[in-house]
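A short write-up of the structure that comes next.
All protein chains but one are shown in place.
Chain nomenclature is as follows: A and B, assigned in order of appearance, with residue numbering initiated at 1 for each chain independently.
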Amino acid sequence: MSDFVRVALAVCAKDIRVEHRSRTALISAIAFAALVLVIFNFARDPATASREALAPSVLWITFTFSGVIALNRSFALERENGALDGLLLAPVSRSAIYLGKYLANLAFVFTVEAATLPLFVLFFGVDLGGALGGIVLTAVLATAGFVAVGTIFAAVAVRTRFAELMLPLLVLPFLIPPLIGAVQITTRLLAGRPLSEIAGWFRILALYDLVFVTLCLLLFPSLMDE
Amino acid sequence: MTVPRPASPSASPPLLEAASLERRFGAFRALRGVSLTVRPGECHMVVGPNGAGKTTLLRLLAGLARPTAGSVRLSGAILGRDGESRRGIGLLSHQSHLYDDLTSVENLSFAARLYGSPDPVRRARRALDAVGLGGRADEPVRRLSRGMVQRVAIARSLLHQPILLLLDEPFTGLDPAASAQVAALFAAERNAGRALVLVTHEVHEAWELATHAHVLVRGVWTSSGLREGTLETFLARYREGLHE
Partner (left out) sequence: MIEAGTAGRLVRRGLGIIAVALAALAGVYLLALRYTPVERFQGVPQKIFYVHVPAAWCALLAFSLVGISSILYLWLRDPRLDVFAESAAEAGLVFSLVMLTTGPLWGKPVWGTWWTWDARLTLTLILFFIFLGYRALRSALSDPSERARFSAVVGILGMVLVPFVHLSVYLFRTLHPQPIVLKPSAPSLPWEMLRTLLASLGAYTLLLIGFITARYGLGRGAEAEGDPDAG
């Protein structure tokens, strides 16, 4: 068990270190998210669609789309010099490799979200009030789910010619349940609704996370097993 | 030039035993009935035209792919799902398996961690010193020449002291000087009792190293056994065989 965690942390640390070396991907992802926010502001008719009404949708679309496009790099970097073979050759569990990649992707996407949230508050004039804690929790739960699926699909997509198209095509249907949940929760939080109304959605998000993280951990070895 | 021969065949138990390997998917057959036995101190050269199945064979021997039929045993243990069975294997290919943005030390200490080394950084530095790259260990791999990258890759593959070395076109892209150095390194490993399987197009590079020579054509051995005769006769026979 401790070997499993040790390997996962080593893989995670390595991914973060590689990312940290160039930082291009992270900055680009944050810039992308910021641009999406800006575009949303103009892609509406101010008379009919108020910023407040659109805010939850805008936030979550921005978070999920910026998250997804950032996921391809996690396996693209293994492809460059055939590094993936080096990982697969080692006497370590393939699920541990997946866990490491998943954690590194989570760190990446959380960073993008953390940088984007203040911009969102700024651009959309949102009064978070006491809702910040709830929104952060929602972000953690929703992100944990779609990054799990996104990580395994990144491993799949990287072997195709149009990985940048294939990954979103595969992942987007999987975004729907977490997206619905996240927007519902955020709308209620911003309106100051009591937590009891929202608890059900949190449970769905948590269930989604549990199911898909477990499933991906179990399926990854089969994916790698030629 | 004397042909390097291992001690008498029955002296040491086989390190690697591949029995009747088959690799197919539906109608597509990459390997059929391929067997191979490698003992410590032997270097088995595998040659063949493109598409013969050499890479597939190596991946099966490395435990990276599963045979459709047959088995691969390393020191008696079957290479299976269990990661531990792969511990004694070192793989070196024309790809470096390195991360260009990381330094050599970072690359190797990561590998050392994967293999459970208690002091990964020290092990990494020692391995780099052994291939003469101690001085440039803290530079990103991106900045090293092809020959140096190959040496780092070699250091990485030997880091965990594997008993079986699988070499996939290791001389590709190397100049004669670098090739000679690399060949010397492999010879040292062979003499130290490791088992080597060397897949290559460049027979002349591998000839001195090899104790055994095999020819793989369309997934089957057309010739297999001790390396005999001269390089020229072997090449002649090989080219003849291809035209059949």
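We adopt the following convention: a residue touches a chain if its C-beta (ideal position, glycine included) is under 8 Å from a C-beta of that chain, and two chains touch if they have at least 3 such contacts.
On a predicted model such as this, the values are computed, not experimentally measured, just so you know.
K.L.:
Given the contact definition stated above, which residue among A:A55, A:L170 or A:L189 touches the chain not shown here?
P.N.:
A:L170
K.L.:
With the missing chain put back, which residues of subunit A would touch it? List them for me.
P.N.:
Residues in contact with the chain left out: 149, 152-153, 156, 159-162, 166, 169-170, 172-174, 176-177, 180-181, 184, 200-201, 204, 208, 211-212, 215-216, 219, 222-223, 225-226.
K.L.:
For the chain that got dropped from the picture, name the residues of subunit B it touches.
P.N.:
25-29, 66
Everything below uses one rule, namely that only the chains that are shown with their structure count from here on.
K.L.:
In the complex of these two chains, what residues of subunit A are touching subunit B?
P.N.:
3, 6-7, 10, 14, 17-18, 21-22, 77, 80-83, 85-93, 221, 225-226
K.L.:
Under the touch definition given earlier, write down the residues of subunit B that touch subunit A in their complex.
P.N.:
Interface residues on subunit B, with respect to subunit A: 59, 62-66, 81, 83-87, 89, 91, 93, 95-102, 106, 110-111, 113-116, 140, 156.
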